[in-house]
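Here the complex is missing a single protein chain, while all its other protein chains stay put.
Naming follows writing order (A and B), and every chain is counted from residue 1.
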Amino acid sequence: MNLSADWLNFTMMLVSAMLTLIIFSYIFGDHFLFHLAVALFIGVSAAIGCLTIYHSVLYPALIQPIIQDPIRGWITIAIPLLLSCLLFFKLSQRWSFMGNPSLAIMAGVGAATVVGGAIKGTLFPQIGASITQFDLQAMKAASVNPIVGLIEGGVILFGTITTLAYFHFGAHLTSEGKLQRTSWIEPLSWIGKFFIAVALGWIFSGILRAGYIAFLERVRFMIDLILDLLRVI
Amino acid sequence: MSVPNLIGLSFLFFFILILVGVYFVSKNKKGITLREIDAFQYLRRAIGLSVEEGKRVHLALGWGNLFTDAFSSGLIGLNILERISRVALFSDKPPIATSGNGGLMLLSQDTIGHSYRSFRLTGKDQIYSGQLIGITPFSYAIGAPLLIKKESVSVDVLLGHFGSELGLILAASERQKTLSIGGSDDLTAQAVFYGAANYPLIGEEMYAAGAYLSNNEMHKASIKVQDYFRWGIILFILMGTILKIIGIL
Partner (left out) sequence: MKINVPFSIAIAVLSAIIALLGYFIENSLLNQIRSSLLQSAIILAGVALIIGVINMMRVHWVEMRGGKGNKIYHLTFFAGLILTLLLGGWFGMSNPNGYWLYEAVVVPVEASLMAIMAIFLTYLLTKIINRRKDFFSIVFLVTVLVGLLTSAPFLGQEIPFIATGNSIVKSLLHLVSNGAMRGILIGVALGSIATGLRVILGSDRPYGG
């Protein structure tokens, strides 16, 4: 059973165009059609998420092992299946506590991933990169002027240190009754905040750029569709 | 055991040791003084006001996966949800938590339920208190504004993993004249918060939420340990840099 490809394409284009117009109209305010489009979008994306999870996680982990080897399969899936069934109790307010062990495993493993990932995936690589940027041998190999390389590395290092200084939380009460960090941390943290404002502004401009490109792409799609329709008529 | 793993394990060991040590030492002392952060000062006031005015606090937990680093900001969100729900529990409109991840939704329902139980109260229907709004970043970001409008929210607290889509929630807050406070582990989201939220929390500031909004000694000890380790890392980087330049490292 295959639906006609042309019919599918045409309907898809038309639905896309209508949805684009409806979403764009949200700029001027909330309205009935926008709510409908959002409800449809949330419903479709939720279904796609469920299908993806079923095909990529649940089927290979809970169903395939039983199909391949029923006895070994049941043994393999017994614990995850039991935990999964227990998690469904969370749908009931009265029996919700039955799902606590399953949720505890998720939270425990999640917390471990946070700690392990932060140490091995962020902290160590960032500290390493802060130091290796001063590798004179590597600068020579890459034909970078060592003085330029050291200045560039110095600016980055200064930014890193002052940004870290900005985050310092410990403070003391001044004679005017204000909470302040130690006198030598204050100027460093001020510079750090300057660096942060520049960095976040730079990222923000990138977000705007991507958004403007998406905006132009959608406008272009609408113009192309109108021209195509006019040609057909 | 490889050298990086050994260093990692040692780092972890010292972090736990110092954390537990600081916790027990500061428990018997007067407490830790922290610098002022506008967002937390405002949040404390706003929760009280929303209870008085009979309005709702909305806490957005984002769409962070439980098994990535992104879960850290979700954990902070859940912690704050507990504090908010304990204060706003007796109001006509208890807080509402939204998320873009099934695991976070279940954790948020549990957190609110736990607050009710701790006061021996029967919770309002949990399907409303913690909701999954959409399971993709955009479906969450456009679903949440509709909820903000429907539930007459007075404060939007956004603590979790977000991307640039967050701009849609903040725009809706602005339209509804709702004040927004937020922080995230994600750099893109931090930039959006800085440019579009009323009270942004930058980087590590979000992780101090528990220490600022409660008297939990463990949270305060964490902040102190973070301060120690931050300066330790700065020293380590400076020493490493010097050794690198002179060619020893």
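For the reader, a short list of remarks on this structure follows.
Everything that follows uses one rule, which is that contacts are C-beta pairs under 8 Å (C-beta built on N, C-alpha and C of every residue); 3 or more make two chains touch, one makes a residue touch a chain.
Note that this is a predicted model, so its numbers are computed, not measured.
By the touch rule given at the top, the unshown chain touches A, B in the complete complex. Contact with the omitted chain, checked across B:Leu34, B:Ala60 or B:Val225, is made by B:Val225.
Listed residues B:Leu43, B:Leu89 or B:Ile202: the one in touch with the omitted chain is B:Ile202. One chain of the complex is left out; on chain B, the residues touching it are 1-2, 5-6, 8-9, 12, 15-16, 19-20, 65-67, 69, 72, 75-76, 78-79, 82, 101-103, 105-107, 110-111, 113-114, 127-128, 131-133, 135-136, 138, 141-142, 150, 164-165, 167-168, 170-171, 174, 185, 187, 190, 192, 194-196, 198, 202-204, 206-208, 210, 216, 218-219, 222-223, 225-226, 229-230, 233. Mapped onto chain A, the interface with the missing chain covers residues 2-3, 5, 8, 11-12, 15-17, 19-20, 23-24, 26-27, 32, 35-37, 39-55, 57-58, 61-62, 79-80, 83-84, 87-88, 90-91, 96-97, 100-120, 122-123, 126-127, 129-130, 152, 155-164, 166-167, 192-212, 214-215, 217-218, 221.
One rule holds in what follows: only the chains that are shown with their structure count from here on.
Rounded to whole angstrom, the centroid-to-centroid distance between chain A and chain B, based on C-alpha atoms, equals 16 Å.
Taken together, the chain B residues at the contact with chain A in this complex read 4, 7-8, 11-12, 32-36, 66-69, 71-72, 75, 103, 106-107, 109-110, 113, 123, 125-126, 133-136, 138-139, 142-143, 146, 149, 164, 167, 187-188, 190-192, 194-195, 202-205, 208, 211, 223-224, 226-227, 230-231, 233-234, 236-238, 240-241, 244-245, 247, 249. Put simply, chain A touches chain B in their complex at residues 30, 35, 38, 41-42, 45-46, 49, 87, 90, 93, 96, 99-100, 103, 106-107, 109-111, 113-115, 117-124, 127, 130-132, 134-137, 150, 153, 157, 160-161, 163-173, 179-181, 196-197, 200-201, 203-204, 207, 210-211.
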